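For this view, one protein chain was removed and the others were kept in their places.
Chain nomenclature is as follows: A and B, assigned in order of appearance, with residue numbering initiated at 1 for each chain independently.
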Amino acid sequence: MEHFQKLMPFSVVMIPLIVAFMLAIFARWKREFCAYIAIAAVAYGFYISYLLTLRVMAGEVIHYAVSGWIAPWGIELVIDELGAMMLLLLTGCSLVILLFSMKSLHKEIPEQATGWYYTLYLLTLSAMIGMVITNDLFNLYVMVEVTGLGACGLVVAKGEKLSTEASLRYLLLATLGSGFLLFAIGFLYQVTGNLNISYVAAELVQVREQYPFLMWATMSFITVGLGVKAALFPLHIWLPDAHSSAPSSSSAILSGLVVKVYIVSMLRIYFLVFGFEVFHESYMRYLILLLASMAILGGSLFAFVQLNLKRRLAYSTVAQIGYIFLGFSLGTSWGIVAALLHIIIHAFMKICLFLSAGAIYYQTGRKKVTHFSGLGYQMPVTMAAFTVAALSMVGIPLFGGFITKYGLAMGSLEANNPYFIILIVLSGLLNAAYYFPIVWQAYFTSSHNVKLEFDKVPVTMLIPIVIMALGILYMGIFPSGTLDFLERAVSRMIL
Amino acid sequence: MELSRLLLNYPYFISIILFCLGCLCILTQHNLVKKVIGINIMETSIFLFFIAVGNIDGGVAPIYDPALPADVIYINPLTSTLMLTGIVVSFSVTAFALAIIVKLYQFYGTIYAQDIMRMR
Partner (left out) sequence: MDDYITKIVFRYILLVILLYGFYIVLHGHLSPGGGFAGGMVLGMGLLLYFLIFGFEKKAKLRRLPLDVATVLIVIGGMIEGVKFLLPKEATGQVGAPGTLFSVGIITVVNFGIGLLVASTILSIFYLLVEGEF
């Protein structure tokens, strides 16, 4: 038992990975059981993450040396507050999406591919978990690459023209990005002679002054490399195609979780390797601030003109990623807390919206936002959850989105930069302009003789949507516990 | 003095040039297979960079041999092993990209990006 407790951080990465490869054989003869095995593996991961989070909440930082090789030589896994939060978010949300995909997959991807789909899903999940808890730069690169490949596989699983093409573009740009990241890691290794993040940081303090140009190059390579994958504004061109043409459960995990883990890695490299002060004084911060502002406006404007619902949601993701980048480049503690909180809340909102879009497609086959009239009476539960998520996107009080907007506003006041409040309000209005017509159409423009009926989708597809909507409401009404936890995470990073 | 430093560290210089060529190849070529070749050039340049970081002038291969004198300098084996992992990653990316290109060829009958864009 004691041995098991020591192994917990390792098993949360390893169990989904092993199960992923076992499912590849298992899919040969019992394809219909694959979903249950995958759910069992992810549920195990969720339980372990919950136990680990309890330990972290009690004030412990969990270190684990893989295969007994201690820190500067071996790979080290570290679970601090940020890692624990991401662990819980990743495993919990992907469990919910898996539940949804059990029934929805059969309508969206070819029948013989459903077994392999779970292999890709678990592979992506375990690589993401590894990425948020690893403390080793090269291991980070490998996990980034595996996540990229798995995410491309999730897009291409549909086997249609558009998704295949979008997936190739995603793969090419993601490989370009990871090439930049690997080059930056090479620079850091050359200067410091270490790959462990803590040791690199300790060495870098001493040699930073000697290599000003190298520091510049490293910072910009990391911004480009992880920025391509996290869809920072001018580098987002792959995102709308890939996220809108994928199956709806893939869209949910890609939009809700995959782009976030890259931001978390970027945050870690900036704040833990370079140090908060270096980031705060560098020009890179102003560049990211500018690009994030452009993302918020540009993403919203692009979303405004899209008529396909999933495409509109995908462009909305570009804008919301802008919020997260804005928060962490403001460089104040409120801003970073708001960015981390938005990672959670945006995951809830986007998963809820994409799963609702999938459920609407499942029942009615409608994709265009102009064809939704009367849907509020045909699918009351789904549309209620959709409305909750839309209200949260706009930033109405009592919903989750309001808390992050408030936090960002406080952050920009702390940074003596009140212009960003105008930007946040403007973007809230733009969000209202492209979400409210959908809701309005669904409830108020129906012909008179419609009668209220229950949704005709399987109940395993309704439960995930409702869970996500309840999550948004919970975060909106009782945010204080999460905020305290995130403040502890931030105070560990900004010393 | 700057030029002599550049000449002394020529592997880094070459790897940067190769990296830029690979990026250019990915971003500007219309032929999808050439884009994949661009990926390979780019990754190979990074491998060259890492191995140049690990190299020491006058060092021998890091294989323990009792016949060698005790003060012999071994080169850093860590970067080479890291690049073995990098080669595996690059190989799998190439295989995956080629598989997608085969699929695209079945759909559209061409592997030129601008033709595919026109046919959408």
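List of remarks:
In this section, a contact is a pair of C-beta atoms (placed from the backbone, for glycine too) under 8 Å apart; a residue touches a chain by one contact, two chains touch by 3 or more.
Keep in mind that what you see is a predicted model, and the values were worked out from it rather than measured.
Within chain A, the residues in touch with the undisplayed chain are 6-7, 10, 14, 18, 21-22, 24-25, 65-68, 112, 116.
Mapped onto chain B, the interface with the missing chain covers residues 61, 63-66, 80, 84, 87-88, 95, 98-99, 102-103, 106.
What we mean here is this: only the chains that are shown with their structure count from here on.
With centres taken as mean Cα positions, chain B sits 29 Å from chain A. Those residues of chain B whose C-beta lies close enough to touch chain A in the complex are 19, 22-23, 26-27, 32, 35, 39, 42-43, 46, 49-50, 53, 79, 82, 85-86, 89, 92-93, 96-97, 100-101, 103-104, 107-108, 116, 120. Considering their complex, residues 138, 142, 145, 149, 152-153, 156, 159, 161-162, 164-165, 167-168, 171-172, 175-176, 179, 182-183, 186, 189-190 of chain A touch chain B.
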